[in-house]
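Once you've had a glance at the structure underneath, I'll fire off some questions.
One chain of protein is taken out of this complex; the other chains stay put.
Should a chain be cited, it is by its letter among A and B, assigned in written order, with residues numbered from 1 in that chain.
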Amino acid sequence: MLERALVGTQRYYRFLMVLLVLMGMGFAAYLFQYNKGLTITGMGRDVSWGFYIAQFTFLVGVAASAVMVVLPYYLHDVKVFGKITILGEFLAVASVTMCLLFIIVDLGKPMRLLNVLLYPTPNSVLFWDMVVLNGYLFLNILIGWNVLEAERKGVHYAHWIKILIYVSIPWAVSIHTVTAFLYAGLPGRHYWLTAIMAARFLASAFASGPALLILLSLILRRYTKFDAGKEAIDKLSQIVTYAMIISVFFVGLEFFTAFYSQIPSHMESLIYLFVGLEGHSRLVPFMWMFLILAVVALVLLINPNTRKNEKTLKIACGAVFLSMWLEKGLGLVIAGFIPNAFNQVREYSPTVPELMIALGVWATGFFVLTILYKIATSVKEETA
Amino acid sequence: MESNRRSFLKIGGICALGLGALPVVEALAATDLPKVMSEPRALVGKKWGMVVDMKKCWEKGKPGCKDCMLACHRTHNVPDIGTVKEEIKWIWTEPFECTFPTLDNEFSVENAKERPYIVLCNHCTNPPCVRVCPTQATWKRPEDGIVMMDFHRCIGCRYCMAACPYGARSFNFREPRPFIQTELNMTFPTRDRGVVEKCNFCYERLAAGLIPACVEACKCQALCFGDLEDPNSDVRKLLASRFTMRRKPELGTQPNVYYIV
Partner (left out) sequence: MRIYNANRIIPGLIIFLGLITIPLWYNTGKAVPPPDPKIDTPAIQQMAQKQCIMPKSEMRTGHMQLLNDWRTWVVRDGKRLYVAADSKEYVMSLQNECIKCHSNKSQFCDQCHAYAGLDVGTEPYCWTCHIAPKENK
């Protein structure tokens, strides 16, 4: 089926070319980093995880969101999702690919990557993260490919695929939970030391992932003959709505615990993010943008008229994705380190090479996504 | 030739068995393994710990004294990167509210807050950094409790740096050798970029029968090093006779560096 990615419209080729250029630039920047070390990034002794890990954290959520179409369809026979499970699964493949790439570019010694396999360490959450992420990647590639192939041949997929599909549902929850555990088990980082970390991850995943899926479906409908169907988009938008409400509610919960208890270690990171701490306020504009976008998204989503109207739905989904990206992709990881273990405020900003590498990884993910979606839509157009 | 799946599997199984037998035979026929042992002059302790007598440091030491830090960094070829962002430090000083952030007294002894406090890796009994390392590049030595670093295995993921509640760990963001300002100690390696490092309780000196470099260098004997499990050691005697504090005890890490303030 791979050959279907090789033929397409001029616009398709041009888009792939643009992505390849971005990937090339990112790769060149990465060679610079490989040569000089992570000093070329904005990370330091105090904020030792930065943009790369923040992107990885956000994208794990997007990857897990495939379960939001797979679960209703396979477990509860919500037939309307039948056409788009493949889109969810392929989005998961592209997202997990980006996650793994972000981890690799963040490593100080990437050539020693296999040490995690050679010296398995079950007490380390990072070990389990490696296991579940790669497992999920493998699962979605197998499931997506086989289901699509069976559809192309006009037969039912093999029985063992069903088992993998059932496994992928709790597995999707696990990739999130394990990634949240990376943060939620560290005794020195009070911003992360919250029991609802995994729950927050899941809620924001189930908001941002399906929001992206809606946008992607609308893009596919515009440029290919693939139409997800109004009912599927409707149902997805309902899921996004509830997940967004819960996400924002969870952020509110954090605020309550911090500010009603008045414990400094709980409050300080939030103060840094939303008001600024000791004169340092680099992230404040981004966090207020997150709040504003979240409110806009909620207003547009909760009102059924604007949710059902495609134009406002597009704005709402973009707002959801962007606001969740700001909160998880920027706020969460960086603020965990501020203030640092000595209660000092040392800020972080990504550098240009760092952003270029990140852009290269995002471009790689979209490249994979475009290829896979091209194959999926071509097969669906043929068998329609 | 008639070949079916069954006979293929039979032949495949026999081949696999044959190939698998070779390493077994080799292992059984192996000659004796070489003997390795600890050096006889090594200092032995079941749980190394330190008591930092800040009172002695302030009362007897010169203001601005950096003897312990210089000795450590010189012994271990620690580079001086020169920026707050990327500095590498194994032992250094911090003010009171940074050393003991949860003990913020509004009113306290005069000058207590301005004075410097010596901080280093606490070699915790329950270290979160060891718990999170995905490759066991950092581990707690069972024989003496030192939280070790294996620079050969470290992949530079910096999870341990996120986990350490004391900010004891530094990462080599760049090649460190050009930044080593002191004369190289030829008996100890430097590190490479991309690995995390921290105080190692001078395990290589302990193996040679020497006390840690910082302890030896302190002219006021403010640093007391010894075996916390030996009731007759100097550290235990000090702990029994003076009131001490540890950093962030509420986190359950059980640090083994005690402070007399």
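Criterion: a residue touches a chain if its C-beta (ideal position, glycine included) is under 8 Å from a C-beta of that chain, and two chains touch if they have at least 3 such contacts.
In this text, all values refer to a predicted model and were calculated from it rather than measured experimentally.
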Neighbouring shown chains of the undisplayed chain, as defined at the top: B
Residue of B:Lys46, B:Arg141 or B:Lys219 in touch with the missing chain, whole complex considered: B:Arg141
Among B:Lys10, B:Lys62, B:His152 or B:Arg242, the residue in touch with the chain that has been omitted: B:His152
On chain B, residues whose C-beta touches the chain left out of the figure: 34-39, 42, 77, 139, 141, 143, 148, 150-152, 184, 186-192, 203, 207
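Just so it is clear, only the chains that are shown with their structure count from here on.
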Residues of chain A touching chain B in the complex: 36-39, 41, 43-46, 48-49, 103, 106-110, 112-113, 115-116, 118-119, 121, 123-127, 130, 182, 185-189, 264-265, 336-337, 340-344, 346
Contact set on chain B toward chain A in their complex: 83-88, 94, 97-99, 101-102, 104, 128, 131-137, 153-159, 161-167, 170-175, 192-196, 248, 251-253
